[in-house]
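Okay, structure first, notes after.
Note that one protein chain of the assembly has been removed; the remaining protein chains are unaltered in position.
Naming follows writing order (A and B), and every chain is counted from residue 1.
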Amino acid sequence: MSDPDRTPATHDIGGLSRFRCTPVEHDESPPDAFGKRVDALRQLLAAKRLMTVDELRRGIESIPEDEYFALTYYERWLRSITALMLEKGVVTEEELRG
Amino acid sequence: MSDDAAPRFSPGDRVQVRDDWPERRGPCHIRTPHYLRGRTGTVERVLGAFPNPEDLAFARPAPRRVLYHVLFDQPPLWREGEPGDQVLVEIFEHWLEPAAAPAKEAA
Partner (left out) sequence: MSPPPRPDSIAGLERLIAALKAKGIVTEEELAARQAQTDKASPETGARMVARAWVDPAYRALLLRDGTAAAEAMGVSMAGAPPLGVLEDTPTRHHVIVCTLCSCYPRAVLGYPPPWYKSFAYRARVVREPRAVLAEWGTVLPPGVEVRVVDSTADYRWMVLPLRPAGTEGWSEGRLAALVTRDVLVGVALPQPPVAAAAE
């Protein structure tokens, strides 16, 4: 890997120069209704032992780079939770087509 | 807890983070940030033993591993920064090797 600023994993962003000149936006807002619902669903599925936080992270980390940076925080969570529920056969693609 | 192996390192020990890049070999989940691979630090405290997240992430049986708080000088990581500033990071034992005496990394 010749480019020292390309980390080998999308989410592993400590020190990346590409954010060097991006001020930290001091957004203090609580999650919106969608975010709170995704958050509650994740907790519930973890409590029911259908997924772990480590699996959630692995799912988030496997989101392709362009989408990782384009999706909102809780959209990344939803993407991971949905993939995990499919992977584990808890739900099927057909059921999600609804 | 009593079944956990005794910690290999103690506070004050110099340790080197393995210069390993499993994410380049295939799907994995690791909690050791890229910027510490191959770096030398000092064990600050032993935090206890926790199931290995590298296994938990794939729903595999996860043996417990000892977790340490390891302290690194910040300027050498980035070749910039204020002397004396430091970075303190949780690192699992299987990512750490004993390191040579501190003089090596001065500067």
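Just a few scattered comments:
Heads up, the rule we're going with is that a contact is a pair of C-beta atoms (placed from the backbone, for glycine too) under 8 Å apart; a residue touches a chain by one contact, two chains touch by 3 or more.
The model shown is predicted, which means the values in this text are computed figures rather than measured ones.
Residues touching the missing chain, restricted to chain B, are 31-33, 35, 47-48, 50, 53, 67, 71, 74, 77-78, 80-82, 84-92 (touch as defined at the top). Seen across the whole complex, the unshown chain contacts chain A at 11-16, 18-20, 22-32, 34-41, 43-45, 47-48, 50, 57, 60, 69, 71-75, 78, 81-82, 85, 90-92, 95-98.
Just so we're on the same page, only the chains that are shown with their structure count from here on.
Between chain A and chain B, the centres computed from C-alpha atoms are 24 Å apart.
Every residue of chain A that touches chain B in the complex is listed here, in rising order: 1, 7-9, 12, 14-15, 52, 54-55, 57-58, 61-62, 88.
Listed in rising order, the residues of chain B touching chain A in the complex are 21, 23-24, 27, 29, 33-35, 53, 56-59, 77-78.
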